[in-house]
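Yeah, one chain of the complex is gone here, protein chain that is, but the others are all in their spots.
What follows is subunit A.
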Amino acid sequence: MLAWSGRFLLQRGPGLISLRAAAESPAHSVFLYRTVKTTTWFDEHLTEDNQKFMRKSIAEEYRSQTAEKLNPLKDEPWPRHDWTEGSRRVGLVAVKLGMAPIWTKAGEKHVVTLLQVQDCHVIKHLSKEEFNGHTAALLVGGKNVSPFYRSEEHMEMFRNAGVPPKQKVTTFKVSDNAIIKPGTPLYAAHFRPGQYVDITAKSIGKGFQGVMKRYGFKGQPATHGSTKTHRRPGASGPGDAAKVFKGKKMPGMMGNISITAHGLKVWRVNTKYNVLYVNGSVPGHRNCVLKVRDTVLPNRKSSLHNPPFPTYFTEEEGDLEEDLYDENLFVQTEPSLNLT
């Protein structure tokens, strides 16, 4: 077992990170990445001291990496351009926290979803030619995860950006004047209250479901003589065709597909904890990772006047208040409403 993994190691020798090379004990080879698909875990063959050291060292590495990237404007940033009509800027990766009620100044109650932007960094820039020939793209990742259960190829792009590995990496199509240097952190203040966003996430998986739940078919009566047919799809198409058309609605896996909710208004932004309050409900379960970007809807584009372009930099725009509210939102520090 040891010899086998050892052989693997020899073949991949140059792929090791120097940090990990320092950590390993000379007797055991590295088991820090799963090239061998057996049921071992990363620290099974390490001594106890080395296990603790690995965990600590990774945590320190993350902290130093985030600290380095805190001032993106100071270390050779890419040139910044101004916002023009028709330019598209990056989006963010956020985590769905939960939902809460809000009230407008007219006393109406609405529901909002809280989204927290956790450790969002730009990871890679793909130019027009590299990506699809028409638009440039930026790869953005959110929510740090452990490096131990990910392959070296996967880790490569994070290493190039100098950023801890992320749980979700998404592509944002971006106009050429909005490109950002890889490694820049992105914050919730990138979006402002009053603007509209589109949110994409994987919907909650329901497993294999029948046709009544999946497509809302009516089924058959429960009584009055129906024999063994209460939730079945019934007929499968017209008789003339003598076949079943492709795409016929039938039972199958429901949920766990990528769904986009368009045109959701941002009511409030908390800059201290990086939380966005977005109108209505959003696909996905609690604590799922989602992709947030400016709306694509033409009727809501006017709300995006003078956004932070290409993104919000803490040093430059400096001290925003802790909470930014939409003008119609009732703030809890105001006195009660007198509706007249």
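Please note the rule applied: contacts are C-beta pairs under 8 Å (C-beta built on N, C-alpha and C of every residue); 3 or more make two chains touch, one makes a residue touch a chain; residues count from 1.
By definition in this document, contacts and distances are computed from a predicted model.
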Hidden chain of the complex, named as in its UniProt record, picked from "Vacuolar protein-sorting-associated protein 25", "T-complex protein 1 subunit delta", "CCT-beta" or "Large ribosomal subunit protein bL19m": "Large ribosomal subunit protein bL19m"
Sole residue of A:70, A:100, A:257 or A:296 that reaches the chain not shown, by the stated touch rule: A:100
Among A:58, A:93, A:163 or A:275, residue touching the chain not depicted: A:275
Residue among A:46, A:94 or A:114 that touches the chain left out of view: A:114
Subunit A residues touching the omitted chain (full complex): 95, 97-98, 100-103, 107, 109, 114, 116, 270, 273, 275, 286-287, 330, 332-340
